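A single protein chain has been omitted from the complex, and every remaining protein chain is retained in its original position.
This part shows chain A:
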Amino acid sequence: MAGVLHRAALRTSRLLQCSKRPSRYHNGSLFFSTSSRRPLMALTGFTETQLTVRDAVSQVCSQFPNTYWQEHDENERDPTDFHATLAKDGWLGIALPEALGGSGLGISEATMMMQAIAESGAGMAGAQSIHANVYATQPLAKFGTAEQLESTIPNIISGRCRVCFGVTEPNSGLDTLRLATAASKQPDGSYRVTGQKIWITCAQVAAKMILLARTTPLEDVEKPSEGLSLFCIDLDRSKHSGLDMRRIKKMGGRAVDANEVFFDNYAIPADSLIGEEGQGFKIILHGMNAERCLLAGEALGLGYAALARATQYAQERTVFQRPIGMNQGIAHPLAEAYMRLEAAKLATYHAARLYDDGSVPAADVGVACNSAKYLAAEAAFAACERAVLTHGGMGYAVEYDVERYFRESLVPRIAPISREMILNYISEKVLGLPRSY
């Protein structure tokens, strides 16, 4: 068919023209592939906008093939150009208000975007390189003053400055309310921050941090949820600023940095406070449910990517004169992985819908978002593990990508909240069982 020839020619010519772009078709299997790119995930039930987002983001991501992510993972190099490309086309503003240069869509669409990013082969690394810019900005957009918004949000959307999220601490872990980083008010109204944060993704490349710190000591408040405040601060790395950070070596998602961040009497201006002093925890809860949804989406993307690779391999790999996918020992676990992903997908987009709805009680949104995160993480882990096993020895080779997906699939199981804490939450809040801790 002439059409096939033209298509091949078209791709080749695009390749020639796009030599400046990141290796678009470096992956040999993509180069001459004419196989169907139909995704495994069922697309029924999504809104037109969600599908448009999925298509458009996938197209942008196709400039960054698996080889790009392999290299960045191996060299622990930040995917700066990936972040810049998404920023250039306005994707970082997906869930930010139109008045500030965003697109005013909801978490349902943002979740779809994060899923499409992870599913493209970018995995958790790609997702995490932009993740905080999408959700940590939610409380800022909702509770910030007009001046705070105008001076930060447009720069975040355009990609000029990147954001990280500073909540977790080494000594409090999931017990967020006991966090010890203190911001003490100075006579001139500014603050001085002292304390330590850990697992701060992208702190090395970020210009801003959304910081949760204690402004009233734990002893002086009635409830531990009081006395915390949220700040949007600049990260000044100059020598005696009182800010230091150290990169943590880690298992997966090595392209993005994760850090220990140390504050020692670090000065921040009065106007970096978001909302009212002491209301930080309530404000940040707003971002946390959004984060659960996005992470669930990222996990799903990773799971579907792994499942697609495993399925393709099972079809192509011939042993004993037949494709290994003909063996039920290979096929059934993949079929099961698919069903788990589909179920988790329904839970995820249900949660995102509740979040966006706005009229659903916060407790119900919390239950849905936590359940979704749990289910999606488990489904993704199962799919990634199965993808490695389906590939046999080749699953252990970097070249086949599934080992990278597998390493990264541990992230959504652990962060931003462990499986066990979600189970505690559901036991207590939904089942009404007594709290164990």
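The working rule: a residue touches a chain if its C-beta (ideal position, glycine included) is under 8 Å from a C-beta of that chain, and two chains touch if they have at least 3 such contacts; residues count from 1.
Basically, contacts and distances are computed from a predicted model.
Of the candidates "Probable electron transfer flavoprotein subunit beta", "Glucose-induced degradation protein 4 homolog", "Checkpoint protein" or "Ribosomal RNA-processing protein 43", the chain left out of this view carries the UniProt protein name "Probable electron transfer flavoprotein subunit beta". Touch with the chain omitted from the figure is made, among A:Lys88, A:Arg246 or A:His332, by A:Lys88. Touch with the chain that is not drawn comes from one residue among A:Met41, A:Val60, A:Ala347 or A:Val411, which is A:Val60.
Mapped onto chain A, the interface with the missing chain covers residues 1-3, 6-7, 9-11, 13-14, 17-18, 33-38, 48, 52-53, 56, 59-60, 88-91, 93-94, 98, 101, 103-105.
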